[in-house]
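If you scroll down you'll find the structure; I have some questions about it.
All protein chains but one are shown in place.
Note that the chains are named A, B and C in the order they appear, and that numbering of residues resets to 1 at the start of each chain.
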Amino acid sequence: MTAEPAPSQEGERVLDWVTRHAARLAGTGPAPLRRITVSTATLAVHVEWAPPPAGGAAPPACPAVEGTPAAAARQDAIMVTSPMVGTFYRAREPGAAPFVEIGDLVEPGQQIGIVEAMKLMNAVQAEHGGRVAEVIAADGAPVQYEEPLLALVPDDRA
Amino acid sequence: MTAEPAPSQEGERVLDWVTRHAARLAGTGPAPLRRITVSTATLAVHVEWAPPPAGGAAPPACPAVEGTPAAAARQDAIMVTSPMVGTFYRAREPGAAPFVEIGDLVEPGQQIGIVEAMKLMNAVQAEHGGRVAEVIAADGAPVQYEEPLLALVPDDRA
Amino acid sequence: MFTTVLIANRGEIALRVLRTCREMGIRTVVAHSTADRDTPAVRLADEAVQIGPAAPRRSYLNPAAIVAAALQTGADAVHPGYGFLSESAEFAEICRAHGLTLIGPPPEVIARLGDKTSAREFAKTAGLAVLPGGGTCGGAAEAARTAAAIGYPVVVKAAAGGGGRAMTVVHEPGDFARAHAATRRDALALFGDPRVYVERYLDAARHVEVQVLADGHGNVVHLGARDCTVQRRRQKLIEETPPPTLTAAAVERLGALTVRAALTAGYVGAGTFEYVLDEHGACHFIEVNCRLQVEHPITEMVTGVDLVREQLLIAAGRPLSLRQQDIVSRGVAIECRVNAEDPSRGFLPTAGTIEHFVPPGGPFTRVDTHASAGARVTADYDPLIAKVAVWAPDRAQALARADRALEEMVVQGPGVRTGLPFLREVLAHPLFRYAKHTTGLVDQMMSTPVP
Partner (left out) sequence: MFTTVLIANRGEIALRVLRTCREMGIRTVVAHSTADRDTPAVRLADEAVQIGPAAPRRSYLNPAAIVAAALQTGADAVHPGYGFLSESAEFAEICRAHGLTLIGPPPEVIARLGDKTSAREFAKTAGLAVLPGGGTCGGAAEAARTAAAIGYPVVVKAAAGGGGRAMTVVHEPGDFARAHAATRRDALALFGDPRVYVERYLDAARHVEVQVLADGHGNVVHLGARDCTVQRRRQKLIEETPPPTLTAAAVERLGALTVRAALTAGYVGAGTFEYVLDEHGACHFIEVNCRLQVEHPITEMVTGVDLVREQLLIAAGRPLSLRQQDIVSRGVAIECRVNAEDPSRGFLPTAGTIEHFVPPGGPFTRVDTHASAGARVTADYDPLIAKVAVWAPDRAQALARADRALEEMVVQGPGVRTGLPFLREVLAHPLFRYAKHTTGLVDQMMSTPVP
């Protein structure tokens, strides 16, 4: 859809407005800006972003996104996933050391973080052991049920 | 669905009616009778036949019905089909000899019947030659476009 | 009432007619081409007759095949749907000669109102305003004088035409002679009739039409008006009722005028009188459609009247059970035509097989479609895949609902493209939202490059 041709003076103002806001708008969407429609007289603004690269709103059913190096690493990894929907914390309290860091050896049953839902702090434990290859969910991030939090790689010593 | 329980005398009459008509009804449908529903007081009759064995109302797209001996014979046959929707006649006029009979040799282009539509008599010609293996459409039968009329088997002498 | 109705059409309209027949307990026979063997209307029909190959000339446009199919299946009436033979006076005559009731007006009415020149003359006598213009029985010179008297731009149209074909807009007197000759040639080629007429051309017009029902006993009612201004290639894309720019009183006046004209014409059946509205809001008669229209569902949604049912009752000789005061229109209804076509390539029809098909549903949403997963879209026929119609108490809600319905619809498959995204762009267009659009809207949208 395209902008209605506006009288020249109004056109100037609109173009100015678009220019000033385009950069700001570009940063707010999930993907590059694709189209801005402005309609004068009664002001209708229509901003469209390119479709997000992946499934968008779909839940993270499969953590592996093919083609990225991290994804390749994750192929053989054991995922520690969230046991519930809530907020993920890597440490027992703000400022404390994380439960685990990349490179740490994790034993089966070891606590690797906390998921908080409705003020209840729920310990997240690794079901299987392994070495921490990647911390997938950031500290304080909202996570869904079964969303991957950590990637472990099997380790003989674990 | 089942019949409403009727007062005994009415019940007798209804049962009698059903018995008398069941046999007649059985012959009218495309398949065995499956169910008769009778409702008294305001008289609702519901008669249901088993679903017809084949595709029912579907047009005769494929003439072969597997499992019958004729069908087996038709597998290799060349079909002469109707060039239009209308009434098929095997002879030039009532009482005259049919254009072709079973066992006749038919040459390419030979007339094998007539299809009448809106008083126009259209000659039906065999596109390919062969020996008449089966006359599929009866004299005077309504036929659809591309409905098989005759089955020919290839014959070296044709 | 009829025992058996033969449906001489295909696609969604065959299904539409079948549905009402089934609801009325009338047996249905669907006459179909080889290409339509596996369609829902054929699957659901009590009986189906294959009448010819895919080419319409030898099937849906072949009166002999249709009449033969009707006679051999014991049909007592034929429903022609829209398009194909639905407005052929000759076909209506043939049906009558074979003792078949054609569901539509009598042949004489079709002959008089189907020809655009005679319909124009009729409209004048019936008191309907027509655009300045006239027939051109004389030569090119007389036609040019007519054009000059009308004032440019003018349009030269085939008298026997329809569907936006054999129709040329002329902006300059110097171009007239050539355009006149070319249109006569096109008219002869397309309709077998070289007669043309000249009319003032309205650049920025709105298209409005009035639905009428007339029985064989002198009763005529109208069911309000539809706005069909959104068109591409002179074919309707989005229709709505009531027309957003007409007041209820204006619709009532136009309706009353149309009823009087239909009475004068001896009209019988369901029909539509089409008008253009100029920039001053004045109404000018253009033509009559002697049949059910594609966009009839929106009238059904606001009035609650099943138009196919009324057609069948009228054709069976029943007097109308509806009086004008019984017809109460409620709310706003909008129909979007989902075509298998590519708007970015001039609305070129696309062909393919539909693999995923999810029609919209839910509140106040009606879908008329013959498509489903596995259906083939062929180039043999009209590219219409589905009609999505919605109802709401007011226009703003109806527009939002239409957009919601189109958004949730899925039509996917190799080669298949649809107008769905384009329809949503129209719904979102400020000119359309403010009902300030004209028949030029789609061209405006296509010609302004995307930044």
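FYI, contacts are C-beta pairs under 8 Å (C-beta built on N, C-alpha and C of every residue); 3 or more make two chains touch, one makes a residue touch a chain.
All figures in this text were calculated on a predicted structure; none of them were measured in a lab.
Trainee: Using the touch definition from the top, which of C:16, C:32 or C:291 touches the missing chain?
Mentor: C:16
Trainee: Just to verify: which one of A:86, A:113 or A:130 makes contact with the chain not shown?
Mentor: A:86
Trainee: What chain C residues would touch the chain not displayed?
Mentor: Chain C touches the chain not shown through residues 15-16, 19-20, 22-25, 40, 44, 297, 300, 304, 306, 308, 330-331, 356-359, 361-369, 372-373, 391-393, 397, 400-401, 403-404, 407-408.
Trainee: Please identify, in ascending order, the residues of chain A that touch the omitted chain?
Mentor: 57-59, 61, 84-87, 117-118, 120, 142, 144-147
Following the convention adopted for this analysis, only the chains that are shown with their structure count from here on.
Trainee: Most contacts: which chain pair?
Mentor: Maximum number of inter-chain contact pairs occurs for B-C.
Trainee: Could you grab the centroid distance between chain A and chain B? Build each centroid from C-alpha atoms only and quote it in angstrom.
Mentor: Measuring from centre to centre gives 66 Å for this pair.
Trainee: So how far apart, in whole Å, are chain B and chain C when each is placed at the average of its C-alpha atoms?
Mentor: The computed centroid separation for chain B versus chain C comes out at 39 Å.
Trainee: Approximately how many whole Å separate the CA-defined centres of chain A and chain C?
Mentor: From the centre of chain A to the centre of chain C is 51 Å.
Trainee: Scan chain C for residues touching two or more other chains and write them down.
Mentor: none
Trainee: Listing for chain B: what residues touch at least two other chains?
Mentor: none
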